[in-house]
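Not every chain is included here, but those present sit where they belong.
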Amino acid sequence: MTRAMNVVPPRGGRILLAMLPFVLIAIIYVIGSAERRAANPDDKLLPPISEMAATTKRLAAEPDRRSGEYVLWVDTAASLRRLALGLGIAAAVGLAIGLTIGLLPVAGAGFGTLFAVLSMIPPMAVLPILFIVFGLGELSKVMLIIIGVTPTLIRDLSLEVSAMPREQLIKAQTLGASTWQVAIRVVLPQIMPRLLKCLRLMIGPAFLFLISAEAIASDVGLGYRIFLVRRYLSMDVILPYVVWITLLAFLLDLALVYIGRRAFPWAFVQEPR
Amino acid sequence: MSALSFRNVWVEYGNQVVLERINLEIASGTFLSVVGPSGAGKSTFLRLILGQERPAQGAVLLDGEPFPAEPGPDRGIVFQRYSVFPHLTVLGNVLIGYEFAERKFSARLFGSARREAIEKSRALIDAVGLGPHADKYPSALSGGMQQRLAIAQALAKQPRVLLLDEPFGALDPGTRAQMHALIKPLWRDLKMTIVMVTHDIKEAFGLATRLIALDKTRRDPQAPERYGANITYDLDLTRDSAVPVLGFLRAQVEAQQ
Amino acid sequence: SPTSPALAAKKKEFNIAWTIYVGWMPWPYAAEAGIVKKWADKYGITINVTQINDYVESINQYTAGKFDGVTVTNMDALTIPAAGGVDTTAVIMGDYSNGNDGVVLKKGKTLADIKGQKINLVELSVSHYLLARGLSTVKLDEKDIKTVNTSDADIVAAAKSPDTTAIVTWNPQLLEVKAEPGASLVFDSSKIPGEIQDLLVLNSETLKDNPEIAKALTGIWYETIALMKDSGEKGKAAREAMAKLSGTDLAGFETQLKTTHMYYAPKDGADFMTGAELPRIMDLVRSFCFEHNLLGENVKSKDAVGIQTPTSTLGSATNVKLRFDPSFMKLAADGKL
């Protein structure tokens, strides 16, 4: 008999298998919702899917009664802009500092501990200081993402750099490379796939920080809407928004995988098992 | 000029002595073969010259000067384990040496400078027999092909000292002969000093002008780590006299008869 | 679901949630001082008084059925549990905000100056209601300003930010915000007395099946606030304990208490509930809620959710979900508990 670890499902079966747990979750939800509705016809906690669909349609396809805006799209645009800015800046900063710390022992000694410590500070707890320094506008929301995500990126990337085979760095030096050249031609391209992987892992936390920032002070955005309607437990808005955020995050994840495979084919040559 | 001197060099890992009391003068332009049993410290010996390892005691000198304690373009290396850049194609792996030298800041060549460098690189790639694979990434090459790429890479820089750690071990005899035919004239023309670790006695004798054997001279069965390896044989192969059979080869010679 | 108290008939154990607010601090004090246990024992039941830090979460949990009762304002009682189909009865009219909620401007001296400014507040909360009521007094509309939803926990820090110019909030945050250099309080809840009420509500179903829980709670409440009112050492100790529990000191707590109109006497609370004011106020509140979609996005009229006061019923009589029941306060007033 074939070992379990050697059983590879065929392509079609794989898709079916991937769908299965989602279908199960949907069924459990529908049952739970129906039960609560039976007990209280106005229940707001687990609205039936039909009601969520109606709400979603209203938010996405009908202009808001008061502002005339298409709420879902306005929120999405605002949040994605903040997210892209935050993640983009975090990636650039994380890459630069992580590479420096990982490659230069002096920088590692000087800043390694600093960033290890900084990455442990809960950003939410020092929000008041952030507000004063960065104001209450867009900047502070983007900054919260950056502050939340960058230290982890720095740590992970610098660990990755210092785990690179020494042979490669030595080989590069015997080919005449200076520190700068090693950094940009040997180390940088090799940690790019890792950066993408890190960014994939950081999409979740980044959304978390974004939503928290939007919950604290904002007038538009996905997190703003969720926390606004939480005031009257409108789960028929919250749940579709959560699904939408998850979908956006998942698509972003897929996009990063795709970019990785296109831009760094060498890193994926042996990957499929 | 690229003469190497070892003055009473010791290398230790923790409490394990790997090399002890190494005293050696290698004249400029020597082709030195290093042989010895597995684990004797041959790779360690090369790492010393490379500047990757510092001696626990003693000093290694280049042309009488204390050694720059870091690798540089004057000393090329082919490692025992394939060590090419996984993120560059075969062509890119050879090209990068030229790019490092000519563009300090961007380390990238464009236009005619690039075309020239590509031409030189392609010639080397063809010489090691990887012509049809120039656009592949290392992960799609066989073990021997990666090793040949590493050789081409090291040769591109025409280093003064070339360090080879079992460079042809993974190659079939045909390809190996090709590599010999490639390296010998280069060594002669460029007046390189080559230090080559090999297990192939024919190769060691066939290519080199001098041969040293590294082995332990004393052993303590209870504490094998207390004694390190030393130079047990040192043969000048340029003299036209008969070469003595090396003691530690006897088992092998017998086995093959 | 089986955990829903709506289905529970006779029960022995009750869960009440409270959040930190000057008008609700008697609850934890009563629990700590043994007053809760004393009254629970008297009625042969168990009462768990649980602190929830996040106010909205406490109401949500009550609405979801995790609690039998919760401390809440009249407006939130309407928009969250009542609009969510959970029939809810207010049994204790604890106090109304008499200056505990306020509008503070960093630029400008009168409420009319607010025009065109960006205002930080907890949207759709009583702050929002207060703002709307204030705007109507100076002939302004919500269209004339811009609101920025700001979490109550972070509003003090937000107020320190240079780009914040107008804030609506409640105590204790209001005290901190007011103290900012150059800040002026331009409108507060003392201008709309009685409109922002702090209640203790119970699930109507549970109440119907277990009236003794309301009796016990009413007993606890009036015994505790009698202590709180006491001007002697005992009262001071009680107030000091309450101050501590809310994270401030005695002076800070007493400042907040000054702007809170407590109904120390059960009769006063009952009278307010039975008075003619309450229906008028609740009509104002439900109009505000309807205009801001707080009764539900699909609700077509402010009459959808019925509100029953002792004197009249507002909106749908067939869908009454929020009730004001003064009977237990009357029992307390009559000393019949």
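Letters A, B and C mark the chains in the order given here, with residues in each chain numbered from 1 onward.
Just so we're on the same page, a residue touches a chain if its C-beta (ideal position, glycine included) is under 8 Å from a C-beta of that chain, and two chains touch if they have at least 3 such contacts.
None of the values given here were measured: they were computed from a predicted structure.
Just one representative per chain kind is placed here; work out the formula for the complete complex.
Summing over the structure file, the composition is A x2, B x2, C x1.
The definition used in the following text is that only the chains that are shown with their structure count from here on.
Between A-C and A-B, flag the pair that has more C-beta pairs in contact.
Between A-C and A-B, the larger count of C-beta pairs in contact belongs to A-C.
Taking the mean of the CA coordinates per chain, how far is subunit B from subunit C in Å?
Using C-alpha averages as centres, the distance is 82 Å.
Using CA atom averages as chain centres, what separation in Å is found between subunit A and subunit C?
Distance between chain centres: 38 Å.
When the centre of a chain is set as the mean of its C-alpha atoms, what distance in Å lies between subunit A and subunit B?
Subunit A and subunit B have C-alpha centres separated by 47 Å.
Using the touch rule from the top of the page, what residues of subunit A touch 2 or more other chains?
Subunit A, residues with two or more chain partners: not present.
Looking at the complex, which residues from subunit A come into contact with subunit B?
165-168, 170-178, 180-181, 184-186, 189-190, 264-267, 269-270
Would you pull the subunit A residues touching subunit C in the complex into a rising list?
35-36, 39-45, 54-55, 58, 65, 127-128, 131-132, 135-137, 215-219, 224, 227-228, 230-234, 236-237
Could you please specify the touching residues of subunit C with respect to subunit A in the complex?
Contact set of subunit C toward subunit A: 1, 4, 6-7, 56, 59-60, 63-64, 76, 79-80, 83-86, 120, 122-125, 146-151, 154, 156-158, 160-164, 293-294, 296-298, 321.
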